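Of the protein chains in this complex, one is absent; all others appear in place.
We call the chains A and B, going by the order they appear; numbering starts again at 1 in every chain.
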Amino acid sequence: MVVEALSVLRNLPARKKEEQAEPSILLGGSRDLGLDTLKLAQDIYDQFTADPRYKEYVLGCLNCGECTTGCPAARFYDFSPREMLQVAMSNDPLVLLNAMHEKIWACCQCYTCNMRCRFGNDIAGIISVMRELAVKNGLDSAKEVLRPYTRILLKVMTGGTQVSPDMIQPDFFVDWGPDAVSKASDLKTLRKAIPIDVLQVTDSAWEVSMQTSLELFQIYQESGVIDIVRAVDPDLVEMITDIVDEWREEFEEMKEKYGVR
Amino acid sequence: MSSPRILVVGGGPAGLSAACDLAEAGANVVLVEEEGFLGGTPKKLHYSLIAPDLKPVQEVLDPLVRRVEQSGVEVMLNSEVASFKGSGDGFHVEVRRKGGPLESHVFDSVIAATGFAHWDPHKKYEYGYGVYPDVLDFKDFERMLSEDNLRRPSNGETPKRIAWLLCVGSRDKQVGKFYCCRMGCVVSIKQAMEVRQKHPEIDTYVYYMDIRTYGFWEDKVYWRSMEEFNVKFVRGRIGSINRGEDGRLVAMAEDTILQRPTEVPFDMLVLATGMEASRGTVEFAKLAGLELEEHGFIKPLQSDSLPVHTTVEGIFVAGTATGPKAIPDSVSEGSAAAMKALNFARRKAVAERQQTR
Partner (left out) sequence: MGILSADQIREVVRARAENRSVSDKKVSDVREEMWTLHDRGELIVIPITPENKPVEVETLFGWKKKVPTDKLWHHKSCGQCGNIPGYPASLLWFMNQFKTTYLNEPHQTSCTAWNYHGSGTSNPVALAAVAVRNWYRAYETGTYPLIHCGTSYGDYKEMRKVLVENKEVRDKVREIMHHMGKELVIPEEIVHYSEWVHVKRDEIASMVKYDLKDVVATVHEPCHYYKMVPEDAIYDSSVLGGQRPAPPTALLQKMGVSVADYSTWYDCCGFGFRHILTEREFTRSFATLRKIKPMVEEAHADVAITTDTGCVTTLDKSQWVGKVHGMDFLVPVLAEVQLAALAAGAHPYKIVQVHWHTSPVEKLMEKMGIDYQSYRKDFTEYLNQIKSGGKIEYLYDPHSEIEKYFAVNKGQVIVEEQALKRGE
């Protein structure tokens, strides 16, 4: 009954109650194909097709495979840009949701597929849209994928640079070899030996002025990015907000100190 | 009543066919050809065998050329239309022979049989045409076959494996060529058959996204290539070609049936280059005020029911000037345009007679 109520899903074969309760391999770990999943799939599908980029990026496909030919991810993952384009064209909410659970995260965003595509599709772009939606809708896959990424998000959302010299810690980057990590011990001196003043820091790629960091945060707030990230990592957003609040206080003090209006 | 005077521009299959039919029907025909010989692009580029019967090109075209020569057509070789003006009493045309003075003529009707050009694969950068000597296009390879000189340009050795890549400069927005060239599939497969016929030790692979061997080409060429010649087909396109370790070419493609990216070394690669309107077609259209259609070819007045009429009254068109076509189709269109041009000229003559009476 409930399935029938979702008009767009009317082409799906009706599922028996017991089938719905079965864990689905198709959905990559989702517990069941019950109303919640179907509704989620439909919601995401509606957001996806309503995005103005959808019509602009997805045009058609001759299945020629040139996109996949140059795709780095296709060499090492069960993934191909051609498949992702077919998913985007499938008009099937469950197919879309399924791809968003894992496959979309394999893409390297190198844009080789776009350059090759003789139909003019923006495949890397449509994968980005799917990723945005996975984050925005707080999908488990997005949470899982982004878990080891928290430090980087914190860095980029507060300071505005993605990496910092002190991130190259031996335990994280052991595969980069002893030379890469040995610098950690004498990082401060080595950074001082770079003949560019703003690079002589260790906790940021370069020293970003406080005004600039606060302006960046304002952009994140006003563009809705803070809310998007909250969907996958509320703790992180709280941490960022705390940091920014402290900065704002300090910034006011500095305004007084330097007589800046 | 004097014979109708009719101009045919272009001495390829369509122009030859039009010219000899007109002459045999009693018209005064002038055939203007920019090259120093008749036979058009197939002759100029030294085509080898012609599908579907795998007949040498001279067996197909020479009888037409002979008919033209024997039927009293005035053939002007090494010549081009220098100026063109239509008015009440006919088409005033100046023809320039290479290095010679302008010759003025007046015609009752005109047939444009100005033909096509093979698309230049230099523009599809990922295939390294012009960078890697063993990457060839249709014209290079046809010549190689017709001269029975199948060697790798890089080192003069006989290749062990050759690949064909279909739709180069066709069905591709990247290079602004939206349409199918209609010939790439059959010519590529035909070439692979020719190779296998002469050199059974050479492996041949055709990379395709669709095989479009219309009508009888299906069994006479496509099926036969597998049944008799063991030509192999890979469903997927090559995305880029690079230099391999030993100077061979490495073709990167997706096998879309296996759904995996592949990388295969080849000694030689043939790009099935598409067809576009020839320079002569575009220039003549400009001179005569003919409209072009969206792909850059001459626009027929009605693509379905009036395919050999142009948008200018009294000027007709035949062959690949209106779009990709096979030789038999061009020959048929030449005859069709001849009929229309002759009728037009006769109606005009009747009208003139009635006016002067």
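Everything below uses one rule, namely that a contact is a pair of C-beta atoms (placed from the backbone, for glycine too) under 8 Å apart; a residue touches a chain by one contact, two chains touch by 3 or more.
Only a predicted model underlies this, so the values are computations on that prediction, with no experimental measurement involved.
*Asks:* Determine which one of A:42, A:68, A:98 or A:112 touches the chain that has been left out.
*Replies:* A:112
*Asks:* Based on the whole complex, identify which of B:43, B:177, B:196 or B:212 touches the chain you can't see.
*Replies:* Considering all chains, including the one not shown, the answer is B:177.
*Asks:* Touching the missing chain, which residues of chain A?
*Replies:* Counting only chain A, the missing chain is touched by 49, 52-56, 58-60, 70, 72-73, 75-77, 88-89, 91, 105, 108-112, 114-115, 119-120, 128, 130-132, 134-135, 142, 145-146, 148-149, 152-153, 156, 159-165, 167-168, 173, 175-177, 179-180, 183, 186, 189-200, 205-213, 215-216, 218-220, 222-225, 228-229, 232, 251, 254-255, 258, 260.
*Asks:* Going by the touch rule given at the top, which residues of chain B touch the chain that is not shown?
*Replies:* 119-120, 122-126, 128, 130-131, 169, 173-178, 239-240, 242-245, 250, 252, 263, 276, 294, 296
The rule is short, and it goes like this: only the chains that are shown with their structure count from here on.
*Asks:* Express in whole angstrom the distance between the two chain centres, defined as the mean CA positions of chain A and chain B.
*Replies:* Distance between chain centres: 51 Å.
*Asks:* Touching chain A in the complex: which residues of chain B?
*Replies:* Contacts found on chain B: 126, 167, 171-174, 209-210, 236-240, 252-256, 259-261.
*Asks:* Under the definition above, what is the set of chain A residues touching chain B in their complex?
*Replies:* 62-71, 74-75, 80, 82-83, 116-120
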